[in-house]
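Take this structure, written in structure tokens, and hold onto it; I'll ask about it next.
Every protein chain of the complex appears in place save one, which is left out.
Let's turn to subunit A:
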Amino acid sequence: MENLLTVNNLSVSFSTELDEQQVVSDLSFSIKKGETLGLVGESGSGKSVTARSIMQLLSSNAYIHPESSITYEGTELLNLTQKELRSIRGKDISMIFQDPMTSLNPTMSIGKQIVEILRLHEKISKKDAERRTKEIMTDVGISNVDFRFTQYAHEFSGGMRQRMMIAMALACSPSIIIADEPTTALDVTIQAQILELLKDIQKKYGTAIILITHDFGVVANMCDRVMVMRHGELVESGETTEIFENPQHDYTKMLLNAIPNLYKDKTEKEKEKLKEIHSGERDALVRVSQLEKKFPYGRGETIKAVNNLNFDIYRGETLGLVGESGSGKTTTGRTLLRLHEASAGEIVYEGFDLNHLNKNELKSMRKHIQMIFQDPYASLNPRMKVIDLIGEALDTHGLVKNKKERTDRVLELLDLVGLDASFVERFPHEFSGGQRQRIGIARALAVNPEFIVLDEPLSSLDASIQAQIVELLESLQEKLKLTYLFIAHDLAMVKQISDRVAVMHEGRIVELADSEELFSNPIHPYTKKLLSAIPIPDPSIEAMKKNKKDTEEELQNYQGTEFKEVEPHHWVSC
């Protein structure tokens, strides 16, 4: 079969005021009709730039080198006039972007945005365009289309917005859809639905898809062939199964290794730990009972973000708290630190209720309980040097007597987290994401806490960096005898680092068990749904996964508010 789109020797540079930076170097690939090509790489690999180059949607300071060639159905796209290019965009080749909230015009109704593209490329009356739009909306799984047609982007949920983007991309029946990280911003269950939708579309319309992603699970699920990019260069490409089974290049091997292995066995030490917890030898550091947090919502109503939570965290363990956005996991973490005031319930730490502490006592508690945040860039004051970012914690609690002690301690902490001593005089923006997160960890450790709440600490990091930080956290836990509450939405990551895992849904814990037990024997239907939605980075398993029917009816049976120990050390809400 002929190639639909061929890219040859693509090189792209960006010119800033100071210099020119080459972001894509000598890239060549092609895609056939009906094929799904995956484009994988970490941040900075040049995959988004490549995608935008195809339709020449780059910013004005981008420069495509003259030796590059992009041909679509025989026509050289780089030689076309603007007018000719515009007739291809949206009609023959269309794009879906990562963040549907910002990618849709907030002040134009959704329906109008699709009608616009229809009337642009086809000679069609307004009424017909509206009708077609509603048909496409139904096709992509939107219900109640007459009403939804008039609504605006902010009135839709994340998954529905992405469906609308897909509808817009599909409207004129393109032969290629370029999807730039279409599911990265979505919850894992929604991600599964969107990927299913894309597969359906491909089956129905024979559309070729260029899928850009950093998630190998998605690749295994969707792609026929894969390209791996690094620093703007093609590192390796081939059939998906080949790449997974037989990666040739070291970088590919490294990326595949960095994926948290869902099936890795626990070490001996970890099994010992769980045994002690089960037998009661280890005591509980934190006991949460009937914790509730209400927020005002609309007019006069409240919503229970955290609803009757009961769980214990044992000394030295890592308890994983998993849930999708809106489940209440972040609120729980913050309430434990009294960053939110609980509406009801107890948080008993070392025998006393944290909710009863006054301001001074709470300040003392900050030496014992710390938090590590998700976005290391946003949580570090950009105007403070590293030595002050970490030193401030020492000053506040009076942990050092003079400047020399302060510096010594900061250097000690930097060494602990694997950072070079020369970093003390630098500012946050001079560091990479992984390094910043290490600074955040050093800061949390400065006061010698016993208990650390980690709120999605790895979500904004590349896969390879994630693996390193996980290693660091695990070694620190052992060395310093720390107890962790690890909050995340990435189940695979949680399984790797946690001893036990609790699954949250709509403010409640629906299941709590040892991590291995939870993954091999999920009982609550929501947990099952969550697990089945994870794209497994193993093409053979993904191929076997059949379309799971909605477990709505099953969910009904588990609506109760009792939290029962259904099996030894395995609690389920029912």
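In the analysis below, a residue touches a chain if its C-beta (ideal position, glycine included) is under 8 Å from a C-beta of that chain, and two chains touch if they have at least 3 such contacts; residues count from 1.
The definition used in the following text is that contacts and distances are computed from a predicted model.
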item: Protein name (UniProt record) of the chain left out of view, among "3-isopropylmalate dehydratase", "Cytochrome c oxidase subunit 3", "Peptide/nickel transport system permease protein" or "Beta-ketoacyl synthase N-terminal-like domain-containing protein"; value: "Peptide/nickel transport system permease protein"
item: Per the touch definition above, residue among A:Lys32, A:His65, A:Arg86 or A:Lys385 touching the missing chain; value: A:Arg86
item: Per the touch definition above, residue among A:Leu78, A:Ile124, A:Leu256 or A:Val348 touching the missing chain; value: A:Val348
item: Listed residues A:Leu37, A:Met168, A:Val226 or A:Val572, member touching the removed chain; value: A:Met168
item: Sole contact to the chain not displayed, among A:Gly74, A:Pro106, A:Gly280 or A:Pro382; value: A:Pro106
item: Touching residues (missing chain, whole complex) on subunit A; value: 55, 57, 82, 86-91, 94-95, 97, 99, 102-109, 116-117, 120-121, 152, 154-155, 165, 168, 298-300, 344, 348, 350-353, 356-357, 361, 364-365
